[in-house]
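Let me give you the structure first, and then I'll get to my questions.
As you look at this complex, bear in mind that one protein chain is not there, while each of the others sits in place.
Note that the chains are named A and B in the order they appear, and that numbering of residues resets to 1 at the start of each chain.
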Amino acid sequence: MHNSHTRPRPGRLLVVLGWLLALCATALPALANDAAPAAADPALEARMTRITAELRCLVCQNQTIADSNADLAVDLRRQVREMLSKGDDDAKIIQYMTDRYGDFVLYRPPVKATTWLLWFGPALMLLFGFGALAVVMRRRARTAAEQFDADDPALFADPHQS
Amino acid sequence: MKSLRYILPLLAFLILAGFLARGLNLDPREVPSPLIGKPAPSFALTRLDDPAATFKRDDMLGKVWMLNVWASWCVACREEHPLLVEFSKRGLVPIYGLNYKDKRPDGQGWLARFGNPYNASLFDDDGRVGIDFGVYGVPETFIIDKQGVIRLKHIGPLTPDVIRERIEPMLSKLNA
Partner (left out) sequence: MIPEIGHFALWLALGVALMLSVMPMLGATRGRADWMALARPAATLQFVLVAFAFGCLVAAFVGNDFSVLYVASNSNTSLPTQYRVAAVWGGHEGSMLLWLLMLTGWAFAVARFSKHLPGPVLARILSVMGVLSVGFLLFLLLTSNPFDRLANPPLDGRDLNPLLQDPGMVFHPPMLYMGYVGLSVAFSFAVAALIGGNLDTTWARWTRPWTTVAWIFLTIGIAMGSGWAYYELGWGGWWFWDPVENASFMPWLVATALIHSLAVTEKRGSFKSWTVLLAILAFSLSLLGTFLVRSGVLSSVHAFATDPRRGLFILGFLVFVIGASLALYAWRAPKVGLGARFEWVSRETFLLANNVLLMAACGAVLLGTLYPLLLDALGMGKLSVGPPYFDTVFVPLMTPLIFLIGIGPLARWKQAELPQLARRLRWAFGAALVVAVLTNWWRGHLGIVSTLGLMMAFWIVAALATDLADRLRPNGIVKTSLWHRAGLIPRAMIGMMVAHLGIAVFIFGVTMVKSGEIERDVKMAVGDTTEVLGYTFTFRGVQALMGPNYRASQGTLDVTRDGKAVITLHPEKRIFPVAGATMTEAAIDTGFTRDLYVSLGEPIDNGAAWIVRVYVKPFISWIWGGCLMMAFGGFLAATDRRYRAKVRQTQGADVKVAA
């Protein structure tokens, strides 16, 4: 019987080849790629995402140019990416956009004389609110006791005053 | 005096209502151009009908001219086109087209079918010149004066009213 193993026969060769191929096939998943990032440069992409999230799409006006599928948004994203690759800083890109489209394209309104009320308004409202509260409290403190209602005894008997 | 502060909410509301009423006559979607009064962006584009010929912004210095942004895929452009063809026959101002993000055969075919009011159309296939002009919707129309400064921008299709009330007066002023 051992004579049949001294010279490889075509059938055996095929079987061996078959096994080799099978081995290769099992190794294929290991060769399957760790998916490449859609973008070439992650740091640039991070800046890209941040900037485009603050720019308004002028066609689909309720989306950022990051999210919009309008042609103009695609073109503007390309433009931003080119400028970032050239090394332009954020301010230059914003300037580029506002030169062509005005402040409307910015979701973060610039702080200028016409927007002082916008940016400082909330703080002013808060100050006004607390100021009004203080004024009212002071006025109440000066009012005579008879002007007020009596306390409800039931409420003050409860230790937790629920 | 004590009663005065109780009037404040009513007053504040009436002021707000005034603004809202005014807002009914405004279009929140319209984006005015920051380029009015500024020099037209410089550009050098090939002509739609002749890829070998180049047309530059500075070629038009010394003349008042109209730039109309159009495309064969643009439905609203079809609306204004007959009007534009009629207007071009009056010879009030040379009209140049900016063929925006189109294909040469499509653009030329469209002009052949619907008429050509333009002295020439410029081929802006990737839309960069359009972006420089602040184009965001087609059609748009610009009037540029002799010094190359943009003096008027109209967004949307031209109408007889717009031509009569905005364009003709501007042309008279610029040609004077």
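Some observations on this one:
FYI, a contact is a pair of C-beta atoms (placed from the backbone, for glycine too) under 8 Å apart; a residue touches a chain by one contact, two chains touch by 3 or more.
A quick note: this is a predicted structure, and the numbers were derived from the prediction, not measured.
By the touch criterion stated above, the residues of chain A touching the omitted chain are 28-29, 32-39, 45, 54, 56, 61-64, 67, 69, 102-110, 114-115, 117-119, 121-122, 125-126, 129-130, 132-133, 137, 140, 143, 145, 147-152, 155-156, 159-162. Panel shows chain B; residues 2-3, 6-7, 9-10, 13-14, 16-17, 19-32 of it touch the chain omitted from the view.
Simple rule for what comes next: only the chains that are shown with their structure count from here on.
Those residues of chain B whose C-beta lies close enough to touch chain A in the complex are 29, 31-35, 101, 126-128, 131-134, 136-137.
Interface of chain A with chain B (complex): residues 58-59, 61, 71-72, 75-76, 79, 98-102, 104-105.
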